[in-house]
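Heads up, one of the protein chains got dropped from this complex, but the rest are sitting where they should.
Chain IDs A and B follow the sequence of writing; residue 1 opens each chain.
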Amino acid sequence: MEKNKFIETLKPRIKELKFSLYLLNRNWLTKVSFYIAILLFLLAIFSQVISPFPGHIMDEANVSQKLLPPTSVNFYGTDELGRDIFSRVLYGTRVSLTTAILSVGLALLIGVPLGAIAGTLGGWIDEVIMRITDIFLSFPPLLLAIALVSILGPGLENAMIAIALSWWPWYTRLVRGQAISMKERKFVQAAEAIGTPTWKIIFKHIVPNTISPVIVQASMDMGGVILTVASLSFLGLGAQPPIPEWGLMISTSRNYFPDAWWYSIFPGLAIFITVLVFNLLGDGLREILDPKTRKN
Amino acid sequence: MGKYVIRRILLGLIVLLGVVTITFIIARMIPSDPAAKWVGPRATPSQIEQAKIELGLNDPIPVQFINYVTDLTQGDLGRSLRTRQPVVDDLKAYIPPTLELVVLAFLIAIIIGIPLGIYSAKMKDRLLDHVSRLFSIGAVSLPTFWVALFFQLIFYKLLGLFPLGGRISTETTILYDIPRITGMLIFDSFVTGNWVIFKDALWHIILPCVTIALYPIGLVARMTRSALLEILNEDYITAARSYGLKESLVLWRYALKNTLGSTAIVLTLSLGYTLVNTFLVETIFSWPGLGNYVATSVVTLDYPSIMGVTIFSATTYILLNLIADIIIAMDPRIRL
Partner (left out) sequence: MSLFRKNIGILIILVLLASVLTGCGNASSSGESDQSEKRIAYYAFNTEPYIDLDPSSEYSNGLIVLHNIYETLTRYDSNEEVVKPLLAESWEVSQDGMIWTFKIREGVKFHDGADLNAEAVKKSIDRTKKLQLGASFIWDSVNTINVIDEFTVEFVLDYPAPVDLIASGSYAAFIMSPNTVDKDNQWFNEGNASGTGPYKIQKITKGEEVILEKFDEYWNGWKDNQYTNIMIKKVTEGSARRQLLEKGEAQIAASFSVTDLKALRENPDVVVNDADTWRNVIGFFNTEKAPLDNPDFRRAMAYAFPYEETITEIKEGLASKSYGLIPKGLWGHDENLPQYSFDMDKAKEYLEKSGVDTNDLKLEMTFTSGTEAYRNFAQLYKINLQQLGINLEIREMNWDSVWEKSKNPNPQDRQDIMIMNWWPDYASPLSWVQSLVRSEENVLFNLSYIKDPNLDKLVNDFEQFTAVDRPKAEQIITDIQSEVIDAAYFLHIYDDKTSWVMNKNFKGFESNPAYEGVVFFYDTYYGE
């Protein structure tokens, strides 16, 4: 009996999903960005296999071949230690995507429950959580990250923590707003009436229904986080050499700019395309998931 | 209404106190010895002890905190360990250049972004819409430091049109008396009619300004577009149209007015991110503003400066948010 009930609850969800995919198909810009995003993830996973010079990613150097322009052997030229830039940019996809996912994930882990609790419970808990959120939001974002990294020391892991700590307030606000409007809905009131414990209401009813705007925000934030990590590395506070992180590469490339222009262009292009793709995806997802569009 | 404003101000103050507390804690956690830094590299232990007493570092932490907050209320942000000057004086010197950049960038963003957004909305789903949507999202996706390097490459190196960096040229600094009213060169020289300095300063500000403006342009365009689209679907617009009012009248007088509020608010909220971009751009264009000041303070672990800047920006942010909230309260038609 239980299994049938479960399948019954799934049916409308599957229908929604199918409808979403249909809308996705119609909006070609979003569709294209979706496919490119998948391509990026594949690149990240298989970068070492695809790279023409996998050793150059971190383990080898070839200093006599330094700063050569793009050729058919080195598509993007070589860097100051003679390493193949194409291989490093490719691997950089993995670095950036991993960092972005972990940072956003951590921010979600902190922000979503806080927002759900604040919105559902209301009262003084809400006030306290909101004030804490405001405090964090008042910090200029990079300044907070810089301060945290100054304490913890530079490095990619610490940069991730710093970013997560700057980013979580946005999700809290978002989820809280959603939770407040959810509270009034019939099914929540029904659950309350039959005496469901509060935490179950929060996590089984409210959170799942606030997911869509969070997903949209999170996918758009992927782009923002990648830019922030690049900026931190650019300032020397994020990835340390020899990690092939795009921001770090651009920062290093400045010493050789504009003679070795290829060194700045290609990593920068990689950042731009990746961030663009996630922004387009997020923007498109928002239109798809927007109830108004779905009505039409 | 008044009650609401007072409540918001009180809440703002609480938030500010929270910011101060956290900044204080962070500053104390940064591993460094401010007393040693104050005295210099060859300090003897007794000199360091003396400095500790002078700087009030031997007092228990809660006492230090209370002293700090009391100083704050009198406008004293402490003394920079690096420049030995009061932080407030440092800020006075470094804020105007940054303000100049940001204000001008926002102006450009509004001038270009709003018409772009309007066109997008009018031509919804046609090619122009997609192109401009791509452009505005693109503008938001560009790594600012990359764009800055590019502009330098093209406009300075290749075309020789604009100067490389700095606020005014070497010769102008030495040969002319620079008017100092607000510290914002464009404004000061314009107001005093000093056209040589005005042109020089203008030429220097264009590249960094446009670089910073790209992100807000994208933001404003998108915001205008979506706000306009929402409004154009409203009933009163349909009503106006059915009365036979001209389309352009409908657009400009009714629809547009209501988008400006959301645009202003979105710009305010983007201030944080724009400041970050300004910071990076200042490094590349050797612009002597707050970004550069913060960079050096961070590099030298000058915690009074870092705290001073943080508190200043947090205060500004809270103030602007307060103003924004009050505007929303006064005019309920604005919805984000």
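One rule holds for everything that comes next: a contact is a pair of C-beta atoms (placed from the backbone, for glycine too) under 8 Å apart; a residue touches a chain by one contact, two chains touch by 3 or more.
Bear in mind the structure is a predicted one, so any value in this text is a computation, not a measurement.
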item: Among B:7, B:126, B:157 or B:241, the residue in touch with the chain that has been omitted; value: B:157
item: Option touching the unshown chain, where B:57, B:103 or B:154 are the choices; value: B:103
item: Touching residues (missing chain, whole complex) on subunit A; value: 59-61, 63-64, 66-67, 80-81, 150, 153-155, 236, 240-242, 252, 254-260
item: Where the unshown chain meets subunit B, residue by residue; value: 31-33, 37, 39-45, 47, 82-85, 90-93, 95-96, 99, 103, 152, 156-157, 164-166, 169-171, 173-178, 180-184, 187, 257-258, 260-261, 264, 283-284, 286, 288, 293, 296, 298-301, 323, 327, 331, 334
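By our rule, only the chains that are shown with their structure count from here on.
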item: Geometric centre distance via CA averages, subunit B-subunit A, whole Å; value: 25
item: Touching residues (chain side subunit B, partner subunit A) in the complex; value: 11, 14-16, 18-19, 22-23, 26-27, 29-31, 130, 133-134, 137-138, 140-143, 145-146, 149, 153, 157, 272-273, 275-276, 279-280, 294-295, 298, 301, 306, 309-310, 313-314, 317-318
item: List of subunit A residues in touch with subunit B within their complex; value: 29, 131-132, 134-135, 137-143, 146-148, 150-151, 223, 227, 230-231, 234-235, 247, 250, 254, 257-258, 261, 264, 268, 271-272, 275-276, 279-280, 283
